[in-house]
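Of the protein chains in this complex, all but one are displayed in their positions.
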Amino acid sequence: MTRQLIELDRVEKNYGEVRALTGVSAEIREGEFFSLLGPSGCGKTTLLRTIAGFEDLSGGQLRIDGQDMRGVPANKRPTNMVFQSYAIFPHLSVGENVGFGLRRKGLGREAMAREVGQALDMVGLGGYETRASHALSGGQRQRVALARALVLKPRVLLLDEPLSALDKKLREQMQVELRKLQRQVGITFILVTHDQEEALIMSDRIAVMFDGGIAQLDSPQVLYRRPVSRRVAEFIGVMNFLDASVGGNGADGLEVDVAGLGRVALDPAQCPEGRSGTSTVVGLRPETMTILFDTSEKAARVAEGSVSEVVYFGDMTYYDVTLDGVAAPVTISMRNLPGRPVLDRGARARVGWDAGAMVLFR
Amino acid sequence: MSSSDGAFSRWRHSEGAQGLILVSPTFLYALLLLAAPLATIVAISFWTQDYLVMIREFTLANYIRAWTEPLFQTLMLRSVVIAVIVTAATVLLAFPIAYYVSFNVRPERKALWIFLITIPFWTSYLLRVFLWKVILGYNGVLNSGLLGLGLIDEPLTFILYNANAVVITLAHAWAPFAILPIFVALEKIDRALLEAGQDLGESRFTTFLRVTLPLAMPGVVAATLIVFIPTIGDYVTPKLVGGPDGAMISNMIQLQFMKLNNGPLGAALAISGMIIVTAISLIFLWLNRRYLKVRQ
Partner (left out) sequence: MKGRGLATYAVAYLLFLYAPVILLPLFAFNDGTIIAFPLQGFTTGWFVQLTRIEALHDSVFNSLWIALTTAVLSTCFGLFAARASARYRFPAKGGIMGLIMLPLVLPEIIVAVALLVVLLQLGIDLGAWTVILGHVLICTPFSIAILNSAFLSLDESLEEASYDLGETKWSTFRLITLPLVMPGIISSMLIAFTISLDEFIIAFFLTGNEPTLPVYLWSQLRFPTKIPIVMALGTIMLVASLLLLTAAEYFRRRGVARTGAKDSGGFL
């Protein structure tokens, strides 16, 4: 069983009248890559800065390694931070930047140079010690910021939107590298991001935050497959929502009538918010539905409709299909395998789907 | 832990308290050496002075004299008129320069131009004013030069020891203080806006009127106030080049305090001047906000 490293117990933070954190409780494990994901203003950065010690708590408790952090300032906490702007000291060289925090460790000149060299090697900037820091590219600055924090061997590394300033290609490359680096050093990483894809790619677990609280804390797979609310589902990936009405409990689970698709039976795991009322919606991810190009193709269930929009992506095609008897179209994504045709707008389509991929929301 | 102790220590660590503690040395200095003396001046203006003895009884006599005696009225009016003319001349002369440097000079040479414009003003203010006296004088550089060239037959006399000389000298003295704010405002204008203006069918000139000028107005307003406020209280220029017809209110204030030993009257004149400056500035700002929608 992995140890809990950080315990958040009903953590609150108010700025005057504004409630930035409204009682956040969570446990972050030793050695995991943990992400705080949410739209801007949801409190994720505030929570990160609270852990770092830049913000005082208005209420609740924060423990790191079992120790209450109340009154412990940022410079005495076993956490280090990679800032959104990287905060590379412009008047110091790369080596001086990385060695900045070692000054107080009482190392000798040689030991310090060795540590700095190792840290730079780790982030792929070996030999950059004497470079002027203001001449670095965005990606290099980010690496220096990482090396500068990791050289102190913190228990927790905090990353505040570290990739948001990089262009798309570099960002994707750094996502993979950061993940590898985290496995290699084994330190707990807490990443703040508003990019759901980034969170899914890098994290062991993700806390989705809205309005100063955690809406769902789960592994990427669970988060994607079984979002606990429509809001979480909409924030992560694309999901189709179809009107539905709840019937009674049948032998195979809760019986639900879905507009355009007919009656299905859902097991309790597919109903995260429980059942309340009769009128509701079900969600289906685009990739859980397929277009059946050939009459011989089989699917668990089949519906019919007409194609109202086609968006070609190269490797994928996204179809909006208006199912017979339903006003709003559903989006279906199809891989463009060799020999598979691309339908035109207005074409009739047979749509295969599976009730097991559905989630019922309030 | 007692609750009051906790509250105090929390207050001490709050942002507000840290800011107050940090600003307190400067604030204290301003309080002691600015607020207190200004308050004293206000108090004195309601007293009277008998040779060197201050009589601390409330009276409005100083203000009545300051606002009714023709001499003071003339000086006050002249100060305002000169300040208005100087301000208008300075700002109008400065605008094309600021515009030229901002729009027509290549970006890498802008700093050089600003440098060129400011260099003359790193020499002594006193000397610069005095040099204007040398230039404009009866036997001065201008007259001797023009006579030597045969352009005039006798020296021009309307250019020294009167209000004209004061206006010329002050328009020179305040030039960079007018150019810089306007330049900064012009620099802030997104050049795409001008292209958009022309793209939407305006000519270069109407684009200037409808886009550039309104966006430059905050700089013009700032320049106007920066020049106007100190000009009204200028002492050196009227004294050196103004002659008897160019004297301004500051010269009288100085006279009352230093020579005539009538501090209360001097204080009343100073405060009256301040009130007039403030009133004119506020009216100016209000007019701008009302009619040109300039926001500072």
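The letters A and B name the chains in turn, as written, and every chain counts its residues from 1.
Keep this in mind: a contact is a pair of C-beta atoms (placed from the backbone, for glycine too) under 8 Å apart; a residue touches a chain by one contact, two chains touch by 3 or more.
This one's a predicted model, so the numbers in the text were calculated from it and none came from an experiment.
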Omitted chain: which shown chains does it touch? A, B
Identified contact with the non-displayed chain, of A:P90, A:G108 or A:G248: A:P90
Who touches the missing chain here, B:L75, B:V91 or B:A175? B:A175
Suppose we count only contacts with the excluded chain; which residues of chain B make the list? 15-20, 22-27, 29-31, 33-38, 40-41, 44, 93, 96-97, 99-101, 104, 110-111, 114-120, 122-128, 130-132, 134-135, 137, 139-141, 143-145, 148, 172, 175-176, 180, 204, 225, 229-230, 232-236, 240, 250, 253-254, 257-258, 263, 266-267, 270, 273-274, 277
Contact residues on chain A toward the hidden chain run 52-54, 73-75, 79-81, 83-85, 87, 89-91, 100-101, 103-104, 132-135, 148-149, 152
